[in-house]
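Sharing a structure with you now.
The chains shown are only part of the set, and none of them has been moved.
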Amino acid sequence: MRPSGRDLSEMRPVSIETDVTKHAEGSCMIRVGDTHVLCTASLEERVPPFMKGTGLGWVTAEYGMLPRSTSSRMRREATAGKQGGRTVEIQRLIGRSLRAGVDRVALGERQITVDCDVIQADGGTRCAAITGGWIALRLAVNKLMKAGDVISDPLVDPVAAVSCGIYAGQPVLDLDYPEDSEAGVDGNFIMTGSKRLIEVQMSAEGSTYSREQMNQLMDLAEKGVTELVAAQKAAVNA
Amino acid sequence: MRPSGRDLSEMRPVSIETDVTKHAEGSCMIRVGDTHVLCTASLEERVPPFMKGTGLGWVTAEYGMLPRSTSSRMRREATAGKQGGRTVEIQRLIGRSLRAGVDRVALGERQITVDCDVIQADGGTRCAAITGGWIALRLAVNKLMKAGDVISDPLVDPVAAVSCGIYAGQPVLDLDYPEDSEAGVDGNFIMTGSKRLIEVQMSAEGSTYSREQMNQLMDLAEKGVTELVAAQKAAVNA
Amino acid sequence: MRPSGRDLSEMRPVSIETDVTKHAEGSCMIRVGDTHVLCTASLEERVPPFMKGTGLGWVTAEYGMLPRSTSSRMRREATAGKQGGRTVEIQRLIGRSLRAGVDRVALGERQITVDCDVIQADGGTRCAAITGGWIALRLAVNKLMKAGDVISDPLVDPVAAVSCGIYAGQPVLDLDYPEDSEAGVDGNFIMTGSKRLIEVQMSAEGSTYSREQMNQLMDLAEKGVTELVAAQKAAVNA
């Protein structure tokens, strides 16, 4: 029934390649099916002005798409002169999600910026960005800990994200682009490794859904996150 | 326990004053406690270019805050040269939510723009904007129907929104600003009059929540929306 | 002869409602006929950089129109990415006019920003903004004096403004929108309570006027300001 032939509760293949760029403190290329996102974590020994002297760390994120990551070429946001509404909304979500898994006291007064740049898009880029962004963050924090700059681990539980939706009347896990563009209901579920919820966003566009359907999607999302966290652990320990 | 002395499941007083400006096709001032939002619906007999010739209508929304709607003066976005990320995110949400309750075939090829301008803010402005925005939309559509330009009612079910969150460890309904700024978990629930879900957004900032807590907030939200829809009906029929 | 049936030297009804928003140090809603402007005064204990250490205070103003304050919806300036030329010109005029009535030594090194937001427009918004803006300023200064932060009153004389023009060949007082859009000559007159002049702007668009006509408009303006200052005094003392 799904265009890709996947089962309703089957994720696309996930691969995570770490340390893909020599400059960033942490980096990975995450591939969820044909969605490929390059995630880097950049460490700075300073925090935003409003946080100075608090002793707390900060994690923020930025998101971008290469012009030809999509099926037809998109205008470069630097040319357009500003980030579009969708970009801003996504990068706020990534930042908020990653911060939810960070002990900011343990991190200490420093900032880590996670950049998520979509190299190739086929649906679910924000979820791949969060899942891969956490890897980049984990690797950068590992360096801080190895150097003795951070003593107690500020990342106690992994953070991963998956999308689910109602496609052709059925709840499905991990929407790809052909599904995403048809689905009447579409949700993003961000959780920790222990299935604590960080953010749930379920939107209908020109449609509505019942509380029961919401629960079905939640069940699928838990399954997906379990698999993603396993992939994260394997990548970090590799 | 709540700063306002309200019960955990008690909403702030809601008032809706209709037809508050002489130019707009539909308008209201909605007051949810000390949060006051002016909502206007503007009708245009044209749709965005990508929709021309489809026979479908369009509903879109814009959101703004007056500089001194807040406790300290905010910089005017027109001066800053762009709408901030939060503004863009909110107005996308309002538009999406209102559209979910619109039969775009019945509306016909015309556009209604709902402007939601916050006159005074005390938490929950986006929910008040959606609830009041629907009133403005309803009144504008009424005019279209009265004039015979629209035959079948495109608004079959009201749309309303309420926020809930976990404040001081307890699930509470309709967060005001002092609660909102302290709450670790904060959700916006947009539903129809028949309790169908349109959008659920539950975020934790620097925290997480369980699925059980999510369900408690959902229960509160259903109670709140029931009350808001009653207020909408009273206002429209007044 | 006038579309509204008013006499040539008759103003529209004026009402001023004070303390309309809980956050601002001073505020009012001024209504001049169908022109409604919300004015707030925001106090900050800092001045612009070029004024630091001078001991002098500063008063500045910003002006905006809600998108549907007008008969057809205007584009939001925050969306357009900048304030239009008309907006900038008007807010510079408001600031200059209010400052002319301020003893900046007595005010002391602090800044008051007066925001004038047009809720509904029917001609003469800039004049209503100045007249109402002075009320907001007066109320904010009253708070400073009550608190003992300012000893000698920096507002010695009220500031009010009215428009006059040549409509259908006749000099008329207080142009409303239908008159304003037809008038060949259109002036704004800003004066103090004792009829000292602060600013006179008389423009012809595609037309010219004689010095005698200019004097006739000045006479009308003096009459209008007398009435506005009476309304200001009543509002402040209420």
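As written, the chain order gives the labels A, B and C, with residue 1 at the start of each chain.
By our rule, a residue touches a chain if its C-beta (ideal position, glycine included) is under 8 Å from a C-beta of that chain, and two chains touch if they have at least 3 such contacts.
Predicted model only: the values in this text are computed from it and were never measured.
Peer 1: With 3 identical chains placed here, what is the total number of copies in the full complex of this structure file?
Peer 2: So the full homo-oligomer, as given in this file, consists of 6 copies.
The rule is simple: only the chains that are shown with their structure count from here on.
Peer 1: Are the chains arranged, by touching, as a line, ring, star, complete graph, or other?
Peer 2: line
Peer 1: If subunit B and subunit C share one sequence, what is the angle of the rotation that overlays their CA atoms, in steps of 5 degrees?
Peer 2: Here the rotation carrying subunit B onto subunit C measures out at 180 degrees.
Peer 1: Which chain, with its centre taken as the mean C-alpha position, is closest to the global C-alpha centre?
Peer 2: B
Peer 1: Between subunit A and subunit B, what's the gap in Å when you average each chain's C-alpha atoms?
Peer 2: 28
Peer 1: What is the distance in Å between the mean C-alpha positions of subunit A and subunit C?
Peer 2: Those two chain centres are 51 Å apart.
Peer 1: Please output the residue numbers of subunit C that touch at least 2 other chains, ranges allowed.
Peer 2: Those would be 81.
Peer 1: For subunit B, which residues are in contact with subunit C within the complex?
Peer 2: Contacts found on subunit B: 21-24, 27, 34, 38, 40, 42, 44, 62, 64, 66-73, 76-83, 87, 113, 115, 117, 119-120.
Peer 1: Could you pull out which subunit A residues touch subunit B in their complex?
Peer 2: 82, 85, 88-89, 91-92, 96, 99-100, 102, 104, 192, 195-211, 214, 218
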